[in-house]
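Note that one protein chain of the assembly has been removed; the remaining protein chains are unaltered in position.
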Amino acid sequence: MWMLKRTAFTLLVGAIVFVAVFPFYYAIVTSLKSGTDLFRADLWPTTVSLANYRNVLTEGSFVRNLINSLFVSGAVVALSLLLGVTSAYALARIRFRGRSALLFTILSVSMFPQVALLAGLFELVRMFGLYNSLFALIFSYMIFTLPFTVWVLTTFVRDLPVEVEEAAILDGATPWIIITQVFLPLMWPALATTGLLAFIGAWNEFLFALTFTSNNAQRTVPVAIALLSGNSQFEIPWGNIMAASVIVTAPLVVLVLIFQRKIVSGLTAGGVKG
Amino acid sequence: MKLFHAFLALGVAAMLVGTPAQAVELSIVSGDTGDGIKVLREILDRYEKDSGNKVGIVVMPTSGTDQFGQYRLWLAAGNSDIDVYQTDVIWAPQLASQLVDLTAATKDVVGAHFPSIIQSQTVNGKLVALPIFTDAPALYYRKDLLDKYRAKVPATWKELADTAKLVMDGERAAGNRDIWGFVFQGNAYEGLTCNALEWVMSSGGGQVIEPDGSISINNPKAAAVLDMARGWVGTIAPPGVLAYQEEESRGVWQTGNAVFMRNWPYAYALGNGGGSPIKGKFDVAPLPAGTGEGARPIATLGGWNLAVSKYSKHQDAAIELVKFIASPAMQKYRTLKTSNLPTIQALYDDADIARQQPIVPRWKQIFLNAVPRPSAATRIKYNEASSQFWNAVHNTLSGDGTAANNLADLEAMLTKLKGRGW
Partner (left out) sequence: MIRMEPEKARAAHSSLTAQRVRSAWLFLGPMLLVLAAAAGWPLARTVYFSFTDASLADLDARQWVGFGNYFSVFSMPSGRVLYDGLLVDPVWWRAVWNTARFAVISVTCETILGMIVALVLNAKFPGRGIVRAAILIPWAIPTIVSAKMWQWMLNDQFGIINVVLLNLGLTSAKIAWTANADTAMAAILVVDIWKTTPFMALLILAALQMLPREIIEVARLDGANPWQIFWRVTLPLIRPAVMVAVIFRALDALRIFDLIYVLTPNNVHTKSMSVFARENLFEFDKFAYGSAASTLLFLILALLTIAYIRIGRISLDGGR
């Protein structure tokens, strides 16, 4: 009985891992093929060719796009954490009128369909002279990173013991000091979680990135992948696309591997308490 | 590159581009792919050297709808960062109000182009874009298989279906179970509008919306041919053809798994490329026609053009750039590199092109028969009209309603869309 249970459990784990990882594995297999081999479905590569990777990295400005993505995602994380931490403190620890309404308003921003914001955002971006600059992306990505960040951090701060703050208040510390000296050190798990979520969101975004940039040097990787082209009109270069996909996904997989423990504990401590 | 230098002399002499007093930076947006972009870059390098101006390429997704939405938005916002747009042949009427009238500036060169193409880019008497290459589909067929079964190249859709079935059944019986008779573009998108227009018009069923704006699609001939096409799906064509765009059909074709394919010229060079299993085993012919009164082979006119944005800060330089890229010398260069069909009549008699890209002179007939989609008649409502048409066809092909019913519905919807006028 015990053995049976054990085996069933292992099978279940195996199935879960298989389903989760297989498409990524298959992308790797495809990326190692070339020519007409592409159109043969094999479970493992018969011939290994790095030509697709060479194409992706040398043709066009893919490396530049990778750097852009890193910069945009990094800046989005920094900015939304900065704004998120101060707001979370204000929303969780200071009683003032309209607090619930405010929190709900912030949350409602994540109900905005992004397609609906495109035209208005575009006007705004041009008005500020941000068109075709990475700052336009950083600015527009706040729409989806800020509400979630503020919300998760608020619930996290709310659950921290009251005593830590009281002592500081009695010592006459200003709210800014309280945030930076008292709360920040306690918030690392939540910061890692929300930061990673914001990073992934910014790293993956496509629609705004396509609309607000107009040259290859300013584009981010999802757009670069969508724009990967083959040898002729209408030809879809599956090998190159899969190679680029593997390159783009790899950093995220590494980040997830590093932070997986933190992600769970960050959410445990805050976010999902309802 | 040597070749290129030879053209250079020609190009410069022909163009007489005076170096502008001040060098400007221009920006051209194009959704062309791979070689297309590379060749464009080479042409631009040449232009930069001659004019002293700088030109940057903004690359766009290859999907036409992605490009169109983006260009619409950019133009609506008065985006002055893009000077020149590479536009599809059907977009002219929809974007016309935001493009520069090229009539006066190009009156010295338009005579060399095919009048029908120039006509397609003329809206209310304004030439809004200058053509750089054209497109016309044809029927690709497997020479070796037709010979094996002693079949001739089909001239009608009926013959096509019969031959496809004959060869397919024979090959399947011989153990090639992946082979199909005919592949085309059946996905619900602009390409299906092209395919279906060819079926309907080649059977004498009119061109969906006539040049005078009247809606003609709801007729028995159109219904009959759509019912026939529905019969292909799952018999001679794979069920998946309903999700195929150009590249998916070429994938089936190029792995040797199709007897016939409807596609654009680009597939010719690729099919004959190194490592292609069907290299030397296929040829091309005009698309088949229907039978009965008014039936004749029809190919949908495709092709790409260059337009200058009204919001460009350097309109004169941009117009010169457009004229340079569309010039005979540069079109010849492009054709030799990519086998895109030139829009200059004289190039179809060019000896270099005939030698290096023998398909081009042969394509002249096919493309001269090409008919434009009803974009001129429907003007800014073309995309919606086209989407209603391809949805009606796609529904019919998927077995969702009969052709007669779907076309009757389509007529009602188009009438509503038309309102008081297109």
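Worth pointing out:
Every chain is named by a letter (A and B) in the order it is written, and numbering of its residues begins at 1.
The rule we apply is simple: a contact is a pair of C-beta atoms (placed from the backbone, for glycine too) under 8 Å apart; a residue touches a chain by one contact, two chains touch by 3 or more.
Keep in mind the model is a prediction, meaning the values are calculated, not measured.
Which of A:52, A:132, A:154 or A:194 touches the hidden chain is settled by the complete complex: it is A:154.
When you scan B:109, B:155, B:188 or B:371 for touch with the missing chain, the hit is B:188.
The chain not shown here is touched by just one of A:62, A:89 or A:131, and that residue is A:89.
For chain B, the residues touching the chain absent from view are 65, 68-70, 72-73, 75-76, 94, 97-98, 178, 186-189, 238-244, 248, 251-252, 255, 257, 380-381, 383-384, 387, 390-391, 394-395, 398, 400.
With the whole complex as reference, residues 9, 12-13, 16-17, 19-21, 23-24, 26-27, 30, 38-41, 43, 83-84, 86-87, 89-92, 94-96, 99-100, 102-104, 106-121, 123-124, 139-140, 142-143, 146-147, 150, 154-155, 158, 169-170, 174-176, 179, 200, 203-204, 206-207, 221-222, 225-226, 238, 241-242, 245, 248-249, 252-253, 255-257, 260-261, 263-268, 271-274 of chain A touch the missing chain.
The working rule: only the chains that are shown with their structure count from here on.
For the pair chain A and chain B, the distance between mean C-alpha positions equals 39 Å.
Contacts from chain A toward chain B in the complex involve residues 35-36, 39, 60, 118-119, 122-123, 126, 131-132, 210-211, 214-216, 226-227, 229-237.
On the chain B side of its complex with chain A, the touching residues are 27, 29, 32-37, 56-62, 66, 70, 73-74, 76-77, 79, 81-82, 245-247, 250-251, 254-255, 264, 266, 269-270, 275-277, 338.
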